[in-house]
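Report on one structure; see the data block that follows.
Missing here is one protein chain; the remaining ones are kept as they sit in the complex.
Entry: chain A
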Amino acid sequence: MASIMRPAVLRPTAMAARMVKTPAIRSAFRPAIQKEVMSNAIRASAFHTTSKRDILPPPPQVIQGGVNDPVPIPDPSPSHGSYHWTFERLLAGSLVPLTLTPFAAGSLNPTLDAVLCAAILVHSHLGFQTIIVDYVPAKRFPTARKISTWGLNLATALVGLGLYEFETNDVGVTEAIRRVWTA
């Protein structure tokens, strides 16, 4: 039987032989072996556990239902899915000519300026929404999610009102930027 000569058996055999040959230090050997086994276990455990290196501490979480329940699948809805995605892209794409035009023309007429501002406002709103969805997960921070979502809605409404005031009482956003820039 070749496996008897394999290191797995060989090492304890050699160890036992050595202990028998030197009975005087045998009692001193025992804890040394145990210590070695323990330190090996500790060293090996370093490969099995993840060290804690938090940049940000993970947010609190709760387990709803059992631990082995599948993740609930949200209802498929095109207005929260592909339509939303396409709308975001169309809006972002339409901002390209809208932002290039004032550089080419020097300024924008009031209508185009209002269109540009409205597009930037909606683009910003969608961008902030994405940030909230990414970093304030509803499952972990349900209250903070509600507060930030509605706070964003309120802020967008206020800023929209402010934009309206600016567009009606001031010189328009592109013209204002030009005047400050060349001041």
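In this section, contacts are C-beta pairs under 8 Å (C-beta built on N, C-alpha and C of every residue); 3 or more make two chains touch, one makes a residue touch a chain; residues count from 1.
In this section, contacts and distances are computed from a predicted model.
According to UniProt, the chain absent from the figure is "Succinate dehydrogenase cytochrome b560 subunit", selected among "Succinate dehydrogenase cytochrome b560 subunit", "DNA-directed RNA polymerase III subunit RPC6", "Translation initiation factor eIF2B subunit beta" or "PCI domain-containing protein 2 homolog".
In the full complex, chain A touches the hidden chain at residues 1, 3-6, 8-9, 12-14, 16-17, 19-20, 34, 37-38, 41, 50, 52-55, 58, 61-63, 66-67, 89, 92-93, 95-96, 99, 120-121, 123-124, 127-128, 131, 155-156, 158-159, 161-163, 165-166, 169-171, 175-176, 179-183.
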